[in-house]
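Note that one protein chain of the assembly has been removed; the remaining protein chains are unaltered in position.
And then chain A:
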């Protein structure tokens, strides 16, 4: 029986994993970063939608670990490995990290997009996962979709042509 193709949606501060023919998707990335980690021959991929760079920022005693880059990426990798991915074969693609507004105030949330990108990259470097392609920065929102069949990440932006990276 042929399995029906589903789209698995990942929300803000959330993560999930898929196997073919399913597609994994997250919508409306602004300063958030969407990072896809996958094993192309074992055909398994995961996507995390991180909101903030470091969990040391939290003022909560019991926080959502999917919210921060430094806690979400290790969990995503762990889930992939537990489901058959091989650590040495993992690759990554990422998108997001825009700065939606040039707020003049001197708040700590300034440049959060850029800091999210750095934090995700730092995690990937730490786990020796190469970044195959990325579409980050700027001041636009993005919706991304990863298809394991092609291992392409589809990036849609308002008023711009959709690209596959």
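In this section, contacts are C-beta pairs under 8 Å (C-beta built on N, C-alpha and C of every residue); 3 or more make two chains touch, one makes a residue touch a chain; residues count from 1.
Simple rule for what comes next: contacts and distances are computed from a predicted model.
> Considering the UniProt annotation of the chain absent from this complex, which name among "Chemotaxis protein CheY", "Cytochrome c oxidase subunit 3", "PTS mannose transporter subunit IID" or "L-serine dehydratase" applies?
"Chemotaxis protein CheY"
> Which of these, A:64, A:83 or A:152, touches the one chain of the complex that we don't see?
Going through A:64, A:83 or A:152 one by one, A:64 is the residue touching the chain not shown.
> Provide the residue numbers of chain A that touch the chain removed from this figure.
Missing-chain contacts on chain A: residues 11-14, 27-32, 51-52, 57-60, 63-64, 67, 98, 100-105, 107, 109, 112, 140-143, 158-159.
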